[in-house]
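Pasting a structure below so you can have a look.
Every protein chain but one is kept in place in this view of the complex.
Chain IDs A and B follow the sequence of writing; residue 1 opens each chain.
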Amino acid sequence: MQPAVGDYIVFGLLAAGVIGGAVFTMTRRNPVTAVMSLVGTFFALAATYASLSAHFLAIIQILVYAGAIMVLFIFVVMILNREEVAPVALRGLGLRSLGVAAGIYLVIIFARIVRVNTPSDLPVPSETFGTVASIGDILFRDFLYPFEAISLLLLVAVVGGVVVSRSHKKEVAAEQAAERRKIVEELQRHDFPALADNAAEPHGSGGHH
Amino acid sequence: MPTYYYLTLSFVLFLVGTSGVLLRRNALIVLMGIELQLNAGNLAFLAFSRQLGDQKGHAFAFIIIALAAAEAAVGLAILVALFRSRQTINLDEASLMKR
Partner (left out) sequence: MPFNLRLIPLMPFIGATLLMLFGRRWKRETVVMVACLAVFFAGLVAFDAFFTRLPEAAEAGGLTDNVWTWLAVGSGPTGLHVDLAFRMDALSGLLCLIITFIGFLIHVYASGYMEHEPDYARFFAYLNLFCGAMLVLVLGDNLPVMFVGWEGVGLCSYLLIGFWYTDNANADAGKKAFITNRIGDFGFLLGIFLLFQYSGTMNFSEITSVAQSGSALMQPFWLGQPVAFWVGLLLFIGAAGKSAQIPLYVWLPDAMAGPTPVSALIHAATMVTAGVYMVARMHAVYLLSPAAMAIVAIVGALTAAFAAIIGFAQNDFKKVLAYSTVSQLGFMFAGVGTANYDAGVFHLFTHAFFKAGLFLCAGSVMHAMSGSGDITKMGGLRKRIPWTHGVFFICWLAICGIFPLSGFFSKDSIIAGAFATTVYGPAGMAWVGPFVGVLLVLAALGTAFYMSRLYFLVFTGPSRADAETQHHIHESPFVMVGPLVLLAVGAALGGFIGIPGALVEHPELNLIGHFFEPVLGAEMMVPHATEWAFMGISFALALGGIGLAYLFYGGGYREPAHQVAFQFPRFVALVRDKFRVDELYDAIFIRPLRKLSEWLFKLADRIIIDKILVEGVGMVVDVFGRFARFLQLGDAQRYMAAFAIGVAALVFFATRPPAPSELKVSVEGLSVQVDARRAGRQSPRELEYTYDFDDGREENQTAPEIRHTFRQPGKYTIRVTVTDPRWGTSTVVKRRVEVQ
């Protein structure tokens, strides 16, 4: 079966949405804008999935990706909100540009290969293709082990995330105390005992040495 | 649409993501580029799955989404830790290498 005109239009729109959103994301300086456009890209992708009869996954895409992951990104962006002056990293730009060029070449070649090697007529999926029931069936039968494994992986990720982003208050305090001591010494050497007093005990009145 | 349309879309999406990963300075944007790459892979899986009529591709894509979530969480945690230690998420400044 050959695709109809409407199919082409729909695909074209969706493709434009996806790629446009992606390009837009990658070129923003403001991280918040980038996150927002990424969300938009994900929506377009979900629609693309739906056009591939992957309905369940379309919904999951929106729920998990656009809903959960992007929220996480927003949180982090809020913590670290900084604007960039120049978006492109400067170190070794030549090599990396060459890498991008290689990527472009690869896309061209792969596109050609794929076009030659896949059938060009449209497949017609069955009634139950892409439904929740059939995917659930597969997940809990053939893919049970990966399913359980991935849940374990999520547990590991949660624990890992907590551990990695733990604040090291005690160590930070120790570091700061060490800093203060150094400053005190310097001042004492230069004979400024009054200032040293101040530096040693920043909050209360001067204590003993 | 014939499969290879979607596949080509997937390739181009991957390319965009990779370019971001390769060229950007802000670590957050780099992580987003990685998400794009993963989604490109997902798209390829679903295209083939439709062509072959085999739902296993969907299950696999599902797993990939879960994986991406875990990876994003950990990656962002690392980013936060990096920020705390270096006060920057600018990859150029955060790098300790000489050149």
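Convention: a residue touches a chain if its C-beta (ideal position, glycine included) is under 8 Å from a C-beta of that chain, and two chains touch if they have at least 3 such contacts.
Note that this is a predicted model, so its numbers are computed, not measured.
Checked against the hidden chain, the listed residues A:R112, A:R141 or A:K182 yield one contact partner: A:R112. Checked against the hidden chain, the listed residues A:A102, A:V132, A:A149 or A:A177 yield one contact partner: A:A102. Take chain A: the residues that touch the chain left off the picture are 89, 91-92, 95-96, 98-100, 102-103, 105-106, 109-110, 112-113, 115-117. The missing chain lies against chain B, touching residues 18, 21-23, 30, 91, 95-97.
In this text, only the chains that are shown with their structure count from here on.
If you check the complex, the residues on chain A that touch chain B are 3, 7-8, 11, 15, 18-19, 22-23, 25-26, 28, 31, 34-35, 38, 41-42, 45, 48-49, 51-54, 56-57, 60-61, 64-65, 68-69, 72-73, 76-77, 79-80, 82, 84, 86-91, 93, 96-97, 99-100, 103-104, 106-107, 110-111, 114-115, 118-123, 125-126, 129-130, 134-135, 138-139, 142-143, 146-147, 150, 153-154, 156-158, 160-162, 164-165, 167.
Those residues of chain B that touch chain A in the complex are listed here as 1-9, 11-20, 22-26, 28-29, 31-33, 35-36, 39, 42-43, 46-47, 49-53, 55-56, 58-63, 65-74, 76-81, 83-84, 88-92, 95, 99.
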